[in-house]
Every structure is written in C-alpha cells, then in structure tokens.
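Here the complex is missing a single protein chain, while all its other protein chains stay put.
Moving on to chain A:
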Amino acid sequence: MPDGCSIRAIWILNSLDAVVFSRRFPVVEKRWRGACKESSTDGGDLNDTVFPLLPSDSELAAAFVDRKRREGSIRGCGIRVSQSAKGSDSWVDDPITRHIIGIYINKEEEGDDNTNNNLLWPLVLHRKGHFSILVLPLAEPRHLKAYARLCNRSDCGNAVGVEDSISSILLDLPSITGAFMAAHAIGDIITGDVVEPEVVVNASPSVGGLLDSLTGSIGISSISSRAKPVAAPVATSSPSSSAVIGTVTSDANKTGSRPFDKDTLRTFISSSMPFGTLLDLSFPNIISIKTNGFASSDLPPSDLKQPAWKPYLYKGRQRILFSIHETVHAAMYDRDEIPDSISICGQINCRAELEGLPDVSFPLIGLNTDKIEVLSFHPCAQVPEHGVDKQAVMFSPPLGNFTLMRYQAVCGVGPPIKGFYQLSMVSEDKGDFLFKLRLMDGYKSPLTMEFCTVTMPFPRRRVVSFDGTPSVGIVSTTEHSVEWKIIMGGRGLSGKSIEATFSGKVQFAPWKPQTLPSSSSTFGSITDEDSDIETDGNNNSMVNVEEFLMEKMNKDLHPADLEDPFCWHAFNYAKVSFKIIGASLSGMSIDMKSLSIYPAVKAPVESSTQVTSGDYILWNTLGRCPAAIAATKV
C-alpha cells in the first residue's frame, strides 16, 4: 500500500521534558507492524527485524532526556565532534539530525537489553516556544535499518553522493516532510501564533485574515485571527471545551508549563489527520469548519467542484488587494577586497475577496528583468509544466490572506543606506567610533523612508558611558547597545538623499571573563593547551590592543548555534533597520490595469509596497568580518 504522509504518533513535551500531550494512531501503527512482519519474512536475520512498539509517554520522555544528555542539548550537535558516540545522531554527521532525531527506547518492563532494536526513528523534532513537538512519521523498516547502519558505522563518516546516504533516505520519505509540516502547524497552534500573511492597503492597518473574511461582511470586525491565541473563538462556541479547560489547568499546575488549549489541538488533529494520515493542515479552514459548520444555504457551485482548500465561498463586496513585501539583507564592508552584498527577499501577498471560484491572472512586470528570480508560488497558482513564463501568473485565490509568490532579487537602485562604520578600541575598555552614512542615495519619489535606526550592539560588553553627537537624529543607549535614530516615525524621508555622520566615544565596563556554562565544554577540552600558547603569544606578537582584546575575549566565546549564520558575538557591527514605502527596490510591481478575472467581474484592485530591513549589517571596517564568495547567477 503506497503511503502518502502517515503519522504514527505525536508527543508534545514542555520545557521540563515532561509529556504534556500525546496522540497515537493505532491504524498507522498496525500498518507499521505489518510492514515489520513482512520485512522479517522477506529475509534478513531476526535481530534486525524486531522493532519497538510505540513507547508510552514516560518511556519517550526518558529516552528524550537520555538523548539530550548524550548529544549535549535538545537539538544535539548535528555534526560529528570528538564527543560524538557511535549510535548517536551526531555520529551521522549531518545538521539535519538536529531536526530528525532518533531515540533509544528503554522498555521498563523488559529485562533483556537488545539495544539494537529499540531505536525510534525518524522522530521529527520541532521546537516552538518552550515546547518540543515530536512527530513520528511512518517509514518503512528498511529506512530505519538504513539509518541504524548510518549511525553505527565504524568508518570516518560518509562521503557525499553515495548510496544509502541520509539524503537518499530523506528523498525517499515524503512522510518526514509531511511530519514537519504537521509539527509546524501544531507548534503554531499551541503557542497561539497562527499568522496569516500581512496585506497592507495604502498605509491603513493590516487587513485581517480568513475569519475576517467570514465575519467581516456581517460586521464583526473585532475578531481578527491575526496574532491572537486561536483558542478564543473556539472556547466561546464549543460546549465541551469548558470541561476540558479544567483538566488543562490542573495539568499545567503539575508541569509548570503554559497551558495550551488541548481541545483545539485535538480537534485540529482529528480533522487534519484522521487515522494519522495528513489531509489538510490549514488551521483557519479547519477551525472555521468546526466553529461555523455549514448551513443548508451554503450551496456548492453548480458546475465546478469546490476545492478542499476553500470550504467556504466569499460573499460580499468584491475587491483584490496586493501587497508587495521586500526584505533587504545586506552585508556592507566598505573594503576593497570584499564586495558589499545586498539581496532582496520579496513576496507578493494577496487577499482576493471574490465571489465564486474565479481565476485571476496578471502580468508580472518586474519579472522580465534579470534581477528577479522567482522562488515559489502558492499552491493555488497554476504554474505550467515548463516553469514560470515570466509573463503572467494565474491563480484561483483561496480565502483570506495568502502569499502568492516569493522571489529573490538584487537591488535595482543601489543600497538604501551606504557608508561605513568604524570602531577602534583605543584601550581595553574604550572605543572611538565613526559613522558616515548616505541615505536614499539616488532614490526618487514616491520612495519614502519612514524610519531608519542604526544600532551598535555590544552583547558582551556593558556600556558605561557614551559621548558624541550625530549630525542628524538622536542617540540613546541601553546596557548593551547604542541606538541612533536617524529618521523617526512621522517625518519620512522622501525624494532626496541625506548624509548622516556620527562620531563619538564609548566607554565599557572592564572586561570580565565569563565562565562558560558547562555544556559548552563538551565541544572540546583543548582549552588547557591554549593557556600555554596564549601566554607565549602575548610577549611578542600582540602589538595591537584591539587584537589583544580580541584574543582575550574570544577565549570564552560561546560557539554559535548551527541555526546562526556565524558567531555574531565575535564581530563588531552596526545593524540598520528601516522601512521604505512607495515602491519596491527590486522593480517588482503589479500592473493593476492588466489584471483579469474569469469569469469576469468588476472588482477594484489595490496594491501597496513596503520594504523593510532584514539583516542589514555595516561591518566594522577596522575589525574582522564574515564574508562569503557570491554565488553567481547562471
């Protein structure tokens, strides 16, 4: 029986590693057992083919804690390090093992320790808030065996591009991908931040999501599904929920975790994955069905099938809203040997309040240039087999806000903020800095910069005092940063460029070596060697106070996480945050006149654009900086 995405069980653990929620799917489990039986009759010795049954909550929690101890953290190392043990995830030497984990179940009742056979894999781990969500998708026994071989191999780690690598296992298992999707959906539900893409209309507040589109027409505008615990609408309607809330709170008292609405979660699980097989992960849809149900007046379309992702049809005043959001990431070096890198991630969010099941199509103007590369479309868009034709995009809009398209681009007009940042340590605790920035150079109206702030973070030093006045804007300091507001809200910068300079001095509290938490010492006991070397080095080579300070401070630098791009703390930089409205920087825009709807209706089209800063970093020109060779476009 071919299997799409089936899930054997779900566990949610709180920050104390206690199971606060669990759900098992006996039908999938039965299928798993059948497959195990089959694989054992297919051949292979018996030892390999006995697989553990689903663990109970306490067994799972114990095994999870055990793995955490073995791997050093909840996620684990991901990369094979000297502490990695054979049989553990990090032995596989792949960062994905921080997300797809294997644990060893110790059966409490069983005396014999057949350690080979109690591996539970692939267990998808998603961390959300202080919860760890574990989803166990259905795989085939051969996959499990292949993974067990990978993490027990005696050699030096696999080469790339060979058979039976973790990559080919993952490619073989869509259920893992599905399990991640489920885990993320669950994570959003329990922490209550199911966010729909933002659609802004002409600087007016954001337009709400699906519930708005259902309720807005009848005037209940206060219910907005955005950034609000989703439990709220459910609690009012479901009669049984009041009783359940009692159990949740008593549970919460026991575990000390933040309570989440288990009833909502149960509802979601039984609708989105009945029997453990994924059907639909759209929480707004599911919860609307559960909340509102259907009336006999909700008639299906006469000639078409109503898509499963659009259980309701819109009724009311028709309009289409587009919102282009661009995020600018930049690494500004101001050096000859390293070119600055600026990239834009953009997306087109849409809200189509249209009756029936119409198709919408419009040409993408910006796509004709070489600067923009489409990353992906919403599943509702019909992408022809041969790919994007860069001329038009056609889609059948779902309800509520959705992201129609994502793209990547290079900056069409040049960086919105140019210039440099220099910080020079004149002594161990004193630094001189200088900014020379040019904002909106070459930018014409209607591009408007709403605000612009430059922050110098010093996460490892405490700012004691500060001295200096910028040419424009105001400066404030916190304990670990200096913040320079160049353009403040209300007075946007439009149609002209300005230059802003700022030089000053900053005084830090004396450097105190921090004792690292013990967990970091698992990364190597090489430090004692170092002490000998460092003292050697100091005598002759350290001429530069800055370098000396670097050496000193780097010694107790906490290693970066694999989720970080690099060790932020090791660098001096200034981070710029800004917002520009009026037009996109990539040149992407929507030709509203060319938009067509079939079957034709008259609906006003509105669009807006906003550009915000992502990681917009000015690296200290006098210090070290991370860099990368630019990936060339083919």
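Basically, contacts are C-beta pairs under 8 Å (C-beta built on N, C-alpha and C of every residue); 3 or more make two chains touch, one makes a residue touch a chain; residues count from 1.
Note that in this section contacts and distances are computed from a predicted model.
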item	value
Name per UniProt, for the chain absent here [options: "CIB1 protein", "SERTA domain containing 1", "Adaptor-related protein complex 5 beta subunit" or "Anaphase-promoting complex subunit 4 WD40 domain-containing protein"]	"Adaptor-related protein complex 5 beta subunit"
Candidate in contact with the missing chain, chosen from A:G293, A:P459, A:G490 or A:P599	A:G293
Chain not shown: contacting residue from A:F64, A:F131 or A:F180	A:F180
Touch criterion as defined above, residue of A:R67, A:H99 or A:R461 at the omitted chain	A:H99
Candidate in contact with the missing chain, chosen from A:N118, A:Q347, A:N401 or A:S586	A:Q347
Of A:L16, A:A85, A:L171 or A:A509, the one touching the omitted chain in the full complex	A:L171
